[in-house]
Every structure is written in C-alpha cells, then in structure tokens.
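With one protein chain withheld, the remaining protein chains of the complex are depicted in position.
After this line comes subunit A, so read on.
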Amino acid sequence: MISRFERVSNYVIVIALTVGVLFPVAWFVLTSLSPNTSGALDFSNIAWSNFTAAWHDGNLAHSMYASLVITVSAVIGQTILAILSGYAFGVLGVVGERFLFPVILLGMMVSTEVIVIPLYYEFQRIGLTNSWLGLVIIQLGMGVPFGTYWMRATFRALPRSVMDSAAVDGAGVWNTLWRILVPMARPAVLTLVLLSFMWTWNDFFLSLIFLGDPDKQTATVALGAFQGRHVLQVNLMAAGSLIVSLPVVALYLFFQREFISGVMAGAVKE
C-alpha cells in the first residue's frame, strides 16, 4: 500500500529521531566509564572503578537508602489509600460524593509550588522537617487525587455481576475488596505502583525543601550537591547520575508498556 521509498524513509526518520534522543544519554554513559576526570572519552581503558568511587564520594549509600525507604513507604501507602478510596467511590458509593469527588479531583490541578510554603512552615513548627516521615506524609497526601481517580475508574470497569455474586455468597465489604476485586484489578494496581515509584524516586523539589540536613538527603538531592562539588570530576559525576537513575530505568526496562500507558492515562485524566 505504501511505496518502497516511503518505507525506507520511515526507517530513516525513526533511526534519526532515536539517535537524536539517545545521543546525550549514550555520551553520558561513555563518560561514566572514562578514566579522564575531564570527561574526555577513552575506549581503551574502561574505568568501572568510577562507580565505586562515585558511590563513596557522593555518600550515595546513605542517600540511596533514604530514597529507598521514602519511596517504598510512599508507594505502599499511596497504593493502599488509592485502593480504599477507589473502592469507596467506584463500588460502595460515598455520602456526599457529588461534592467530595470533584474536590479530590481538584487536587490533580494543584501544583506542588502552591502548597509547599505553608506546609514547610507548619511542618517546621511541629518538627516534621528533616524527617523521612514528614516527606512520606506529604507524598501520601499529594498522591490521593491521582490514586483515587485511577482506582475508581478501574473498579468501575469491572463487571457488576462479580460484585453481586460476591454479595450473594455473603462475602463482606472488606473481603469482597481484597479477595475478589483487588486480584482482578492487578494490572491497574501494578501500573499505579510503578508510576508512584517513579514520581517519588525522581522527586527533587520536595526533598530539597524538606530534607535540608545532609544526613537525611535523598539520592536526587545528594546528587545535585555532588555535581556542584565535583565540577572537575566529570566521569564520577556521570557514574553517580547513572547509579541514581538506575532503579527507575531498570523498572522501565521490564515494564515499558505499563509505564507508557500509565503516563499517557495520567496525562489524559485532565
């Protein structure tokens, strides 16, 4: 149906675009393996030791641990909250939902910048700044709108007959949710977990503001500080950056479809 010329030109376009997007990343990967602190590439001597050096110099062990604790807690919490509130809106119905649901959806339009100032000064007053718990609480609250929206749509799309037959079997409200609905909604829950992991791990703005203490810093903030100090050791900076981005990129490698469809669905929500 399409000409040979067009077929060939399609491949040329795709390859050109991919190379264009990939070039900066590939260059950076090669830089991280170079023994030259100036960042000049050197293919004859691959310096794997850059990664261990960056790990130690950048205090990455400590900050990666911080990121991991914060991210895992936030993901678990956000997912449970989303399942509960999605079940409430999508299946049970909620007293005052005509008012409550739009109010929660409004949160998807509220950007972090607008709420961060009072949050900081209030949290400082009650001693929740420089605390992982404080940051997790913020992530949980901010994750509610998308999580609710996402799980409500998921549960609503399940066949009504499943819930009716569960009710006939005498399964309680609680058991129906966890034994029947959640297992059926596993793909959507997985996507939510992946998105929530990516958003929390990649966060810089909130961690920068709420975790000023170097002992509490997350990996993204530690990396930001590290690159400020190590302008003269480009290879280490590149190695450190790759370490910090690895968890999300590794997940993306295995769950490409979920990531892309999730980000797209997240975009279309508005």
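Definition applied: contacts are C-beta pairs under 8 Å (C-beta built on N, C-alpha and C of every residue); 3 or more make two chains touch, one makes a residue touch a chain; residues count from 1.
Everything that follows uses one rule, which is that contacts and distances are computed from a predicted model.
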Checklist entry - If you look up the hidden chain in UniProt, what protein name do you find among "MoaD/ThiS family protein", "Mannose-1-phosphate guanyltransferase", "Carbohydrate ABC transporter membrane protein 1 (CUT1 family)" or "Acyl carrier protein"? => result "Carbohydrate ABC transporter membrane protein 1 (CUT1 family)"
Checklist outcome for this item: Given A:V75, A:I104 or A:V182, the correct residue touching the omitted chain is A:I104
Next on the checklist: Using the document's definition of touch, tell me which of A:I46, A:A61 or A:V94 contacts the absent chain.
Outcome noted: A:V94
Item to check | Candidates A:L33, A:A166 or A:I209 - the one touching the absent chain | outcome: A:I209
Checklist outcome for this item: Where subunit A meets the chain that is not shown, the residues are 1-2, 6-7, 9-11, 13-15, 17-18, 20-22, 24-25, 27-28, 31, 38-39, 81-82, 84-85, 87-89, 92-97, 100, 103-104, 107, 109-111, 113-122, 137-138, 140-142, 144-145, 147-148, 173, 198, 201-202, 204-205, 208-209, 220, 223-224, 227, 234, 237-238, 241-242, 244-245, 248-249, 252-253, 256, 259-260, 263-264, 267-268, 270
